[in-house]
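All protein chains but one are shown in place.
Up next, chain A:
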């Protein structure tokens, strides 16, 4: 097997509470491994701890116990080591597209001129050509998400965490963004962890799907996707994929308590 990009070893976590009572445990003794150049989706109902998982990986939160390994090495301070694209685009409204996208470079101490050059070279591929001097407020939702994605890629990290990046887009824009993302990923081969609510999206994009099936999370149910790449959207109509989708939906439905 190829080497691991991310590894959880018996990680447990609960949020610290402000008052004295103890918050419920969110993750308990969880272990899993993500290999390099993999595309893995995380599927789970609302509140199951998906975003919490990302906060642990980025280093915004530290596990109560257990180790998190990046590229095979234990790292205590992980801030600045992974690319993170939050659910909202979170562009700084006073910065132009160029300035927004080059922010991670700027924070790494890259000279402005060099950083801008690097961003400009990528704008075309991200469908943002000619928009470098615009402010985020004039962009459409899909464009903003692409800027946000460009920004996370420019962090230079080999692991990208995408938290429901397309959930705020309409169905048609979402579909073309998915195809665009796959295309980009196939060229770059960075490792991607992708949170989504949408079973179709997970099936279309991923090598493997992790299903969060219990609270607290003790293990991730792993579902490999039997599809070759490159994929087309019609592959989702194959009988085995439809079967898989039904299984996944059933599993998720059991978890949703009304």
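Simple rule for what comes next: a residue touches a chain if its C-beta (ideal position, glycine included) is under 8 Å from a C-beta of that chain, and two chains touch if they have at least 3 such contacts; residues count from 1.
As a working rule, contacts and distances are computed from a predicted model.
Novice: Write down which listed name, "Succinate dehydrogenase/fumarate reductase iron-sulfur subunit", "Cell division protein FtsX", "ABC transporter permease" or "Nickel-transporting ATPase", is the UniProt protein name of the chain that is not shown.
Specialist: Of the names offered in "Succinate dehydrogenase/fumarate reductase iron-sulfur subunit", "Cell division protein FtsX", "ABC transporter permease" or "Nickel-transporting ATPase", the one UniProt assigns to the missing chain is "ABC transporter permease".
Novice: For the full complex, which residue in A:93, A:130 or A:226 touches the chain that was left out?
Specialist: Answer from the full complex: A:93 touches the omitted chain.
Novice: Hey, which of A:59, A:142 or A:165 is the one touching the hidden chain?
Specialist: Only one listed residue reaches the unshown chain, and that is A:59.
Novice: Per the definition of touch given earlier, which of A:3, A:19, A:46 or A:137 contacts the omitted chain?
Specialist: A:137
Novice: So that we can see where the missing chain sits, which residues of chain A does it touch?
Specialist: That gives, for chain A, the contact residues 55, 58-60, 79-82, 84, 86, 88, 90, 92-95, 103-104, 107-108, 135, 137-138, 155.
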